[in-house]
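Apart from one protein chain that is not included, each protein chain of the complex appears where it belongs.
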Amino acid sequence: MPGQIRESAVTSAARPRESAFALGLRRLLAKRSSRVALVILGVIVLAGLLAPFVAPYDPAAQPDIVALKNLPPSLAHPFGTDPYSRDVLSRVIYGARLSLTIGLLATLVSLTLGVAYGAIAGYSGGFVDGIMMRVLDAFLAIPRLLLLLGILVAWPQLSVGALILFLGATGWFGLSRIVRGQVLALKHAEFVTAAQALGASRRRILVRHLLPNLISPIVVAATLGVAHVIVLEAGLSYLGIGVPQPLASWGNIIQDGADQVATLWWMSLFPGLFMVLTVMTLNILGEAFRDAYDRR
Amino acid sequence: MATMKHIRLLCVFLGLTACTGSESRSGANGGTLAISTGGDPDVLIPSLVQTVQAGQMTDMIYDRLADIGDSLNILNDAGFTPRLADHWTWSPDSLSIAFHIDPRAKWHDGQRVTSSDVRFTFESTMDSTLGTPVAALIGNIDSVTTPDSATATFWFHRHIPQEFYDATFQMPIIPEHIWKGIPPATWRASDAAKHPIGSGRFRFVRWTPRTAVELTADTGNYHGAPKLGRVVWSIAPDFNTALTRFLTGETDFFEALRAENIPEVAKHPELRTKSYRGLSYQFAQFNLRDPANHARPHAIFGDRNLRRAITMAVDRAAIVRSAYDSLALPAIGPTVRAYPTTDANLAQIPFDLPRAKSLLDSLGWRDANGDGVRERRGRPLEFTLAVPATSKVRVRMAVLIQEQLRQAGVKVNVEQLDFPVLAERERKRNFDAVLNSWSTQPSPGAVRGSWGTAGSRAASGNNYGSYESPTFDAYVDSALASFDPATRKSYFTKAYDTIIQDAPAIWLAEPMPTVGYNARLKMAPLRSDAWWAHIPEWSIPADKRIPRDNAPVGAPATPAAPSGQKSP
Partner (left out) sequence: MLRYFARRLGQAAIIVAFVATISFALIHVAPGDPFSAVLDNPNVSETVRQTLRAQYGLDKPLPEQFARYIGQVAKGDLGWSFSHDRPVIEVLGSALPNTLLLMGIALFGSFSLGILFALVQVARRGTATDHALSGLTLFLISMPDFWLGILALLAFTYWLPIFPVGGAVDPVMHEYMGLGARFADRLRHLVLPALTLTVLAAGTVARYQRAALLDVLPADYIRTARLKGLTEREILRRHALRNALLPIISLIGLSLPALLTGAFFIEKIFAWPGMGLAVVNAIATRDYPLVVGGVIIGSIMVTLGSLLADLLYAWADPRVRGH
């Protein structure tokens, strides 16, 4: 259960002197735990990026479906092989690529939707804002997994692209609330009123000041969001409604061995470990980002 | 027993005094057979049964007029033994058979079984509002008459070798006095279906959905009480749970072991495995008709040569070895080796990847754009192979085929569908290819419905791929009409040869069913079509009894909730 519960307590609008992002990053890097997390995450991301060069075997190839299937970890296959004689290490590496891609792209979708929705609600204010917030309350009341189950049972056999869209479309509710809060705060901030008095256009001020103020909540939401999507995708794949064969994602590999967990333990253990490691580093970074910006 | 020991430990821990309840209550009976199974029965009315669980239960609760022998000889009555009928008489022209009901036979509610129960069973089966697939199988029976309360006479349209089989095997007899007042359309949901009354050697006790079905010995049965006191199906929601319950001793029997489970079972000294000849075969079935427009041939699979080329590109032996280890043989056609009418050496399309490739080349399917997938006139050689998600072994075979065909330049998309959805697609002929399995009956005649023209044309027919060959049909019909075993076999061989060379499917595996059982059980032989057929003869020796064997015969003493199903 990744800790997305706690919504970031966002400080009221502050004037961006130097880049808030750079400041946060500097504070973040001052912590040893975040540096370690960055390195680990970097290695996993790099492995995923360079999968074709790093992976010892073709992740979809079935070299010998009789003699090489279900092999426990060995030197030739450090993570063992699966029931199709595919190399699990190679699949975990390619799985990193797919799981991270899904996490990243789905989060991008969420960020876009969340910022747009929150900004519109906050900027419009009044009646429109009221309606939009009530709708948001309803979406927030539906646990994300349940909402996805409802969607995926209606659209079975989704492509990876569609899966990304749906994962993204169900992950922006929390962020948009924060964004709306920021926009509202900015609208009434003293320096905005002051700038207005000096003749600047209200809209221009908002746009100029909004983005810097939003960077911190966005970075936090993005980091934690990617972690959450990775776990969600794995859960859906585990339930059999995620990524299709012969593609490898972490959840998918676990699902391939789920009917024989006791004998093929390496198929649950290794992808699971990589997933936990990735999610942990993302959570560390997310919290570190939050602390770095909160302290401002 | 780890389970009981643990209960006791917990009892000590909690300081509970009433914990010994189940152990102190001992009764003199044959003990409890606990069977691990993966799902609820669908319905406990014999003619409506579709799941294997319900088949097992109804076979225990109800009786047929006569039982088929272990050799599954379906020709006339030579292989059959008396059950509800204690004897029978053939008319001189063999167009009718008079069954004499055993005068001792009683329903579980105490009423006598009469010939009018038999007539009622037949007539309700033929009632279209009941909607049972059995009706299509007994079309040769014209009617059932009841000259007296102990005699039921079956009248047939034509004299065929399996008319006795048709009259007995397909219809366990149900009590008229229970079902008479209920419209057949509502049987499935009726209260009577929740508390089935039969004449078999076990009577129904309870059905707790998603938990258990329990039967108990009918001690006063006319064929004698069974040796066991109770049979309980412990219902687990998935394969792993069912298997683990067996491995930990929570149950005594598990019917669906897979190759990879055998070493696990071997680690338990008290557990055994046993394989027997099954009656099912699995295959990747092509749709020969366009899924969108059934009047047109399928864009890919309409071509016999292409089907042969694809079959040639699949290493069936390796796939079967990979998916089943030694627990299956490569299938040899739309049949099983257990039939006396099957020639196990039927000629097959051999695995030959280079030849498959050149054949595809010569058919005009070439990979011009270099993406690894062949195409012809702009259409890629790509299709979807649907497979039931619940069958892990079949999913596995589908993914293996996917990779093998990739090497031949054919792209396969494996689509895991859930069983009801898949069945629906098949029924509507809305698929490219499907990884299917048929569990056949003791009669090889079932092939008429699953691969014959009749089964293709009828909306309710089982020939989902619409393979239609007059030659095949003619050979099958000739085979079924002949009384001489040798002639039957030779006609069937010709029929199988025809269909194998036409390649409407890739014949994959003929599984060798393997059961796991606790050594405390003394089992009788496992019959190919129904391993459970002889459960009434199974026993548990007195020195092998464990606490669960001592539960008294009959319903639980203090049921927490009304037993049986509480659904409307």
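Each chain gets a letter, A and B, in the order it is written, and its residues are counted from 1.
Criterion: contacts are C-beta pairs under 8 Å (C-beta built on N, C-alpha and C of every residue); 3 or more make two chains touch, one makes a residue touch a chain.
None of the values given here were measured: they were computed from a predicted structure.
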Sole contact to the chain not displayed, among B:A212, B:A225, B:A454 or B:A474: B:A212
Absent-chain contact - pick from B:R83, B:R245, B:H298 or B:R321: B:R245
Option touching the unshown chain, where A:L75, A:V153 or A:A197 are the choices: A:V153
Subunit A, residues in touch with the chain not shown (by the definition above): 1-6, 134-135, 137-139, 141-147, 149-156, 227, 231, 234-235, 238-241, 254, 258, 261-262, 265, 268, 272, 275-276, 279-280, 282-284
Residues of subunit B (touch criterion as defined above) contacting the omitted chain: 2-3, 6-7, 10-11, 14, 16-22, 25, 32, 34, 50, 131, 185-186, 188-189, 206, 208-212, 214, 232, 234-238, 240-241, 244-245, 248, 250-251, 389-390, 418-421, 424, 427-428, 460, 547-548, 551-552, 556-560, 563, 567-568
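Note that in this section only the chains that are shown with their structure count from here on.
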Centre distance in Å when subunit A and subunit B are each reduced to the mean of their C-alpha atoms: 47
Partner subunit A, residues of subunit B touching it in the complex: 239-240, 244, 260, 263-264, 318-319, 321-322, 389, 392, 396, 399-400, 402-404, 413-417, 421
Touching residues on subunit A, where the partner in the complex is subunit B: 60-62, 65-66, 69-70, 83-85, 156-157, 240, 244-246, 259-263
